[in-house]
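Just one protein chain is left out here, and the rest sit where they should.
Our next item is subunit A:
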Amino acid sequence: MPSPNRDQGGGTPRCPRTPPTPEAREIVFDFLSDYDDPSIWGAFWMTVKLTALSGVGSLVWGTLLAAMRVSPVPLMRGFGTAYVNIVRNIPLTVIIVFTSLGLADIFGMTMGASDFDVRGFRLAILGLVAYTAAFVCEAIRSGINTVPLGQAEAARAIGLSFSQTLGLVVLPQAFRSVIGPLANVLIALTKNTTVAAAIGVAEAALLMKEMIENEAQTLLIGAVFAFGFVVLTLPTGLVLGWLSKRLAVKR
């Protein structure tokens, strides 16, 4: 928790016209070191952990869903379609709050955690995976749909077997065109981890809420956290955007 007497530094920086002496600069920024549970680094590290774990989880579940949606079995296709259309029309906030108030409090699904913080963390990942997987599924399916039917027909015509057609011709092309849409999903997921603040996971948005309510430097705090997210999302977008352009199948 932040120390109770940190309001001391809060009122002073409003005074204009004073030249920014080293002390004044210290007063303006001293709130940054007043928070150590979590610190700004700790809060953003939590954001990164949430993003990475739910990213992996939703990639697995989303790929399974995509496999169902393109499978030749009508029942699986129906399930995949229903899941995607239901889940992506529910706000993520509703899903995440439900994991805490519904799954954990009423059905006792505590995800094997005794600690409240750990429980919130795992529930948030569960909610994020359930939600993001629907978008991963759509990204993968659209990637598969960019492969022209003629590719598979040509592969069969030269006598490749089913697994050769899939493994050597169709999937390599599909994977390459899926990178761009998946990068978009990953960036959106990074930003969506802030919703975990709704069930008290100590990540960046929750720390910002606490700091911005207690400190005087509204604009500065806003800028610091905005900058943190720009740092997290911009390189991801640039690197994966470059990669998807480089690997794109020229048609």
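Just so it is clear, a residue touches a chain if its C-beta (ideal position, glycine included) is under 8 Å from a C-beta of that chain, and two chains touch if they have at least 3 such contacts; residues count from 1.
Criterion: contacts and distances are computed from a predicted model.
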{"item": "Chain not displayed: protein name in its UniProt record (\"Glutamate ABC transporter permease\", \"NADH-quinone oxidoreductase\", \"RNA polymerase sigma70\" or \"ATP-binding cassette domain-containing protein\")", "value": "\"Glutamate ABC transporter permease\""}
{"item": "Identified contact with the non-displayed chain, of A:Val118, A:Leu168 or A:Ala226", "value": "A:Ala226"}
{"item": "Contact set of subunit A toward the excluded chain (per top definition)", "value": "70-76, 79, 85-86, 89-94, 97-98, 101-102, 105-107, 132, 135, 142, 144-145, 147-149, 151-152, 156, 162, 166, 170, 180-181, 183-189, 191-192, 194-195, 197-198, 204-205, 208-209, 212-213, 218, 222, 225-226, 229-230, 233-234, 237-238, 241, 244-245"}
